[in-house]
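I'd like to ask some things about the structure below.
Only one protein chain is missing; all other protein chains are in place.
Letters are used for the chains, namely A, B and C, taken in the order the chains are written, and counting of residues starts over at 1 for each.
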Amino acid sequence: MSSNQDKKPTGGQEKVGIYICHCGGNISDHVDVKKLAENVKDLEGVEVVHTNTFMCSDPGQELIQKDIKDGKINRVVVASCAPALHELTFRGAIKRAGMNPYLYEHANIREQVSWVHHGDQATEKATGLVAAAVAKARRLKPLEPIRVEARRHATVVGAGVAGLRAAYDLARRGLEVALVEKSPFLGGRTARLGRLVPSGEQAGEVISRIAGLVMTSDKISIYPCTEVTAFEGFVGNFKLTLRRKPPEEAECRAQLKKAREAGVGKGEFLPGAGVLTPNLPDREEEISLETGAVVMATGFKPYTPREGEYGYLQTDRVITLPEFVELLAKYPDRRGGFLQVKGKQIRSVAFIHCVGSRQIPGIHEPGQDGNLNEYCSRTCCAATLQAAVQVRKAFPRTRVFDFYRDIRTYGRGQEEFYEEASRQRVTFFRFEPEEPPVVQVSAGGKYPLQVSVKDTLTFGEQLDVPVDLVVLATGMMPTPIKEMVELMKLPVGADGFLQEVHPKLRPVEVANTGILLAGTCQAPMDVGEACNAAQAASAKATSLLARGYVELDPFVAKVDPEKCSGTGLCKEACPIEGAISLKERQLDGKTVVQAEITPALCTGCGICVAVCPSRALDINGWTLEQYEAMVDAIVAA
Amino acid sequence: MGKPDKEAMKALRQQRKAYIDRAKQEIKKQRKLIKAIKGQIREEAKTVPRIAAATKLPSDQVLLFIAAMRKYGQVIEVDKDGDYFTYKLSAEA
Amino acid sequence: MMKETHSFQYDALVIGGGIAGLQSALDLADQGFKVAVVEKDATIGGTMIRLSKVFPTLDCASCITTPKMAAASHNDNIDLFTYCQVNSLTRSDGTLKASITQKPRYVDPDKCIGCRQCEYQCPVYVKDEEQGGFSLRKAVYIPFSNAIPQLALIDVQHCSLCGMCAKVCPTEAIDYFQQPEQFVIEAKTAILATGFKLTPIDQKKEYGAGQVANVISSLQMERLLAPHGPYQRVIRPSDGKEPDSIAYVQCAGSRDLSLGVPYCSRVCCMYAIKQAMLLSGALPLADITIYYMDIRAFGKGYEQFFQNAKAMGIEFVKAKVGKIEQGENQNVLLRIEEQEGDGRVVRREHDLVVLSLGMVPDWNPAGICPVTTDTDAFIKCVQPKLAPTLTEMEGVFVAGVAAGPKDIVDTIAEAGAAAMEASNYLNTLSSGQAA
Partner (left out) sequence: MGSVVNPELMETLEEFGLADAAACFNCGNCTAVCSLSSEETPFPRKVIRYLQLGMNDRLIQSPEPWLCYYCGDCSETCPRQANPGEVMMGLRRYLTSAYDWTGISRLFYTSKVFEVMSILVIAALVGLGFYFFHGPMLTDRVALNVFAPNRVIEILDLVMLAVLSFLLLSNAWRLFKAVMGDPGQYPDMDISDRQQPLNRSILGVPLKLYLSEAKEFVVQFLTQKRFANCGTASQRKQWVVHLLIMTGYSTVFILVVVGIRWFQRDEFYPIWHPVRLLGYYATFAILYGTTYAIMGRLNKSKTVYQNSHSTDWVFLILLWLTTFSGILIHATRWLEMPSATYYIYVIHLMIAVPMLVLEVPFAKWTHQLYRPLVLYLMKVRQRALQSNQ
């Protein structure tokens, strides 16, 4: 599938090879690749043009490497997908062929062309983009990555199950770890659960086990009651400011009181709260921390239903699943008779799924923040069935009714658990999102509540179910960490969760190198999945820091000492503290003040370039000259 | 591998006799089938059901070989005729 | 012909060269460990490289897999052993020993340049399973265009030993006399990433036991949708008709005690929706119906993906298909209970029907290593909550579908977790602490 259109060398210094990818049919279905190759083969400096079905595949990469080794080219342009996917792939290939990896330019003709344009238009635009890339490639200079020392230290934010898991793994790999937790307890949301599906393990035991390992590790420092208040730096060399203060929140104090009353000591597990940390602060203090990588494990909070949503807050007989799970935990081994809640006999209980999850625009009302939770919270189906089965087994006289949209018992052993619920006589009803069940307070009836539903399992019949208690299976929402998101400039997805770079290529990394995601801050997950994510994040953090140094892209600002007149405008405009400084230096015997760049801090944003009156600044790999050449090339094409 | 040793090859042929005999049978059948299909689409592009009707071959077999012959560059897809596509021998074939 | 058994030493051994194995290998290699990847097929890439596009981002599967394959094959810390079978994996004196048999390719890997001259000249056509059996390959062939390594192999069961390939090979790489090779890989830790296969298409007699024309498996549909598919477009296999109406039968091999597969295979809802979306792109006028019991779109962005599919006009019908029969004109008849209506039984006719088959394990450790399987036949995890990748065997971890059905996203995360466990184990060994 490769067409070779070699030309005689023109004798120029820059010999550009163009490699056009079909991307299966992703590109070639819309862009006439043959014509594109024809269009660009005569551009100045172009030596060879190749096309391939998958340029990123081994045979594709070998094409490039062969041309380099044969001396045919010394600049590479690949026209394919978004650079976010494969720029690194091709740089790697070029490097292996012995060429400077920065003599490379990427033309995005998939996301920017074939996915949005069709027919001749697409081919035309692709021609323009490739021409621009060639123009830039001819002006590329070899660059070296910026190598900076990396601290063999990592910080984990959040001491839920994912945070504990990550901290323990990082410590086992020999890194020093700071574990920052805003509450006085370790274990997060997991600590408040009962039995876990489907193994039936007690969540408290699971948390106690991993918290025990964390507390006994000499590499992990635990910072309870602590929040991150300032953040700066770059991968390998982040600087964090932490504020630690005695707990103030009412809920927190109540839990501490409960711990005291129950005689739960430091390092011991308090049901419904977690493992009490060994080092509670008695005064407020500020701590600064230097760290190489940050693992975000800030977790989730359960959705709080609106007042009146399925009768919530209108009667105390409508509660959420997390509340119900805490209630259930109070009857550890009770058997027989009816379930009792708040002194009332519960003859029947209804569970309603998808409360605050799978919301559909136009059907559901947005929450207080104006957003809809369109996602599935993934864990509530199994958790609901767990609670339902527990009720049926412990209190066989209490009837259980379950109202669902789709039962999503996807995980290992979960479908079997669903069957167990059926066999335990949980009665299921299925509703459409347009016609959800209605919870009514029935005055004077034999039961205080009635759930009415148009049941699609009974051919859309209207059914009335009299109940004593309604439990709402509320979904997960990301823990509100707005300050940290702003502080650390973290990418957030449309669903409000932290956003990874790519779910398959870089699933636990965010765009900011050195910051990793673990657990439910990224998306709803169950305990096992959160631990997997935490370990994957630890593996990435270890890979980053294990060598003791990190390499950063060299796309940073540089100062032309010939032109810099030391106005300091750049320093003022620079959004990053310390990235530009003004330094005195000797020039032709005179002392002048000029701008100086700290490459490791510079993000290459280019603001300084824009404000400099004397055009003394430029970004390596993205110079003004290169930009101008690109624009010219597009216009010419 | 240089020129294979004649004796050794003979021994190998003996050892794989069952496979070889079956493969030879297959080749014969396939050649006939391919010839029949090629005969139909040398001059005119046709749909699979038309080729199948003309050659009295099962239509899934025809499609299977059309697919393979396209893969090796002997057949090209030409046009659409109703719900079906038409195929013709390529210039190289 | 008894050769001395070679022995190779590594830090880690990864069994299975699919996406899970490759990700684990890359994560370990990035931390500086030496890794051997043993793959049973002639190419690495596993099931993922055989897919068209992947949900929910609709990236082409190759775009994600080929770079990881290339990265693994170029990584100085990783050695790939393809076309190899693991006979046993045992632990003695703190070392894992894997006895490996490499099947003969009948092609010298050092000489073959992957030019495919042999393939073009070979006279025997063989059903190409890489294309769902919808196209043919030759008796000497390279599995597919982006296979790694790009080496030809001879399928001796279909070879007539005519000698043509040896004649045309420019590098004299053909070796008809190649024998299986035995060797041993020694490592300190191992990761099992042995993946899955589909539940057999002929298992359910109510669904025609594989005999009804135009009833295909979901992986076969992946090939029809793939850029280098057998027909390079979506037409149905019985006669080449462009289908006007395509149906998906969900849970065709999962959640069914009568098939002995009680569990949910976790990916079928999403791949059916994804394929339906791709189909509505390829065949904008076609009606696409998905017959389902519960739509399980639980991953990040999956529910939104499902709702988009609904909005695009893909029909979702809540019904478990009871029977599949051959209709007229090679069409397919499905019998369902019309649950969303008044429950009557109706027959619905489609041009093409896809069975959303489930996942069953592709490897059984019994007799090979002292790792056991759970009731679902997947490898048993001893700590499914805190350390899901731990197996019963010390120093041996599991990742991906080998430990239960999983989509690619979850597989990749788990592969990272297994790499973490393995590296921690290596670290513990080297620092001399007892585990």
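Methods note: a residue touches a chain if its C-beta (ideal position, glycine included) is under 8 Å from a C-beta of that chain, and two chains touch if they have at least 3 such contacts.
Remember, it's a predicted structure, so these values are computed and weren't measured experimentally.
Taking the complete complex into account, the chain left out of view touches A, C. Of the listed residues C:K138, C:R255, C:K274 or C:K380, the one in contact with the hidden chain in the full complex is C:R255. Checked against the hidden chain, the listed residues A:G267, A:P281 or A:G460 yield one contact partner: A:G460. One of C:A187, C:A319 or C:A403 touches the chain omitted from the figure, and that residue is C:A319.
Although one chain is not drawn, its touching partners on subunit C can still be listed: residues 206, 251, 255-258, 293, 319-323, 335-337, 339, 342-346. For subunit A, the residues touching the chain absent from view are 399, 401, 407, 418-419, 422-425, 427-428, 430, 452-453, 457-466.
Simple rule for what comes next: only the chains that are shown with their structure count from here on.
With centres set at the average Cα position, the gap from subunit A to subunit C is 27 Å. If you average the Cα atoms of subunit A and of subunit B, the two centres end up 51 Å apart.
Shown for subunit B are the residues in touch with two or more other chains, of which there are none.
Interface residues of subunit B facing subunit C in the complex, by the touch rule stated above, are 1-2, 4, 8-9, 12-13, 16, 19-20, 22-24, 26-27, 30, 47-49, 52, 59-60, 63-68, 70-72, 77, 80, 83-85. Considering their complex, residues 108, 120, 123-125, 127-128, 131, 134-137, 139, 156-161, 163, 166, 172-177, 213, 230-233, 235, 237-242, 244, 330 of subunit C touch subunit B. Residues of subunit A that touch subunit C in their complex: 1, 22-26, 53-54, 56-59, 61, 81, 85-86, 89, 92-93, 96, 161, 165, 169, 172-174, 196, 199, 201, 206, 209-210, 357-358, 360, 374-376, 378, 406-416, 419, 430, 456-457, 459-460, 495, 497, 502-505, 507-508, 522-524, 527-529, 531-540, 542-543, 546-547.
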